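Okay, structure first, notes after.
Heads up, one of the protein chains got dropped from this complex, but the rest are sitting where they should.
Right, chain A next:
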Amino acid sequence: MSDTGSETEEATEHTALMDGHIAEARPDRVIAERIAKKRKTKPDNQRSYGSVDGVSGAASGSGGSTAPNAAPPPPPPEPQLEELELKYGARHVIKLFVPVTLCMLVVVATISSINFYSVKDVYLAYTPFHEESPYAVTKVWNALANSLILLSVIALMTVLLIVLYKKRCYKIIHGWLILSSLMLLFLFSYLYIEEALRAYNIPMDYITLLFGMWNFGVVGMIVIHWKGPLRLQQAYLIFIAALMALVFIKYLPEWTTWAVLAVISIWDLIAVLTPKGPLRILVETAQERNEPIFPALIYSSTVMYCLAATTTGGTEGGAETRPSSTGAAGRAGAAGAAGEPRARELRPLNPHGSRENETNEAAGAGGDAAGFDSAWRARAQQQRRLRVDTVERAEPPRYTTRIDRPNTAHAAPQPGADDEEKGVKLGLGDFIFYSVLVGKASSYGDWNTTLACFVAILIGLCLTLLLLAILKKALPALPISITFGLIFYFATRCVVKPFADALAAEQVFI
């Protein structure tokens, strides 16, 4: 597809008049296109270039055609804000699907290949009841009590974090975060590697292991807390989330895990939606202060906005109509063996939020970048007026062909601040609990259940993003997905599995 993509892009550099030529240039559009032959070639050509008449000029056409292709497009000289606004939706959903899927994949693969994580022997200190009683009632209250204890710990930690944040104790918060990610990256990944090596029966000496661990951990710390390629940061965040999920699966008693999943999604609902909810306060405070939420806590998929960010820096201005979601803070790993993941939510960008760095860039670039609608430009100007005195980082607009994290190009004084607030974000906590659900489902060895949970969670995520687009306010990402996941887990386990097994055994296909 990629070479077709480039050809397409090449074709779009010309005008839409070249329909005939373009049809020649992309001969191997596949079956769907062939189905589309019903309308002969015309709609086929227009398919990718429909946006030409939609907005204006060749630039938008190129944007429209390159979008379906994975290959990074040569950037149009003037990114069309209207285009960007429309792009919210499908693309963002996929941008979240991929990392969520990867995270689940890591967890499921680990669970099904490494025995260690599905064996129950040690439990977290937060879960004093171990469900060893044979009676269902006892198990139920054990699970409930455990999950409530865990929840109160999480709530406490959240409140603590918010108090610290309110009091501007950034040093303490950062120290806390660095400590916990340090522990995850070194201790838990050491455990992970040890168990993986043991499971596959691979001998390894301590020197190599230490060397590898040291490099892995240090790169991780740098990438997460300071700067580095976006892809690498995303990979590390996914891995951290997967590790945390594995820890939960391993160290929580059987039914407590399910109870925790249910309780935490309710907590999520409360914490984000109630006026005095702690996560809401956190997010609002961050917005007031025009600060990004700690980079260690959220996964951001800002690749697509980097182009705009580099060239204009001011996509922020157009954010009102482009609801992006920001997951605040899935905290992983407190100083105890347990992480207290928290702050799973999505929220649209603060429409008036002029983040320091963006505004600086807007100030630098807004002037010379032509082709924005006047309203946007006015807003950018206003932002410049507001924030013109902050750190001097104005840089001429760059038109890179690489889609990259702008930070790597600019020596950013505040890494992550550039794009942490743009694009779609999801708290790491969401990753963790999605993966806990799917991993737990897979630990019983029935792949149908795993698959059902996976699809249910993705659909839940879809619905959440849909609601986000409609409501344009902070939304928790857990409740819908986890509810679907739980329903499908128990339904599949109890009802569907026997039926599916019978069908498979008799080779009856429905």
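Here is the rule we go by: contacts are C-beta pairs under 8 Å (C-beta built on N, C-alpha and C of every residue); 3 or more make two chains touch, one makes a residue touch a chain; residues count from 1.
The definition used in the following text is that contacts and distances are computed from a predicted model.
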According to its UniProt record, the missing chain among "serine C-palmitoyltransferase", "Actin family", "Eukaryotic translation initiation factor 3 subunit B" or "Gamma-secretase subunit Aph-1" is "Gamma-secretase subunit Aph-1"
Of A:Tyr170, A:Trp226 or A:Trp447, the residue touching the omitted chain is A:Trp447
Where A:Tyr135, A:Tyr206 or A:Phe509 are the choices, the one touching the absent chain is A:Phe509
Logged for chain A, residues touching the omitted partner chain are 1, 24, 27-28, 30-39, 43, 46-48, 50-51, 54, 63-64, 67-70, 83, 86-91, 93-94, 97, 445-448, 451-452, 455-456, 458-459, 462, 469, 488, 491-492, 495-496, 498-504, 506-510
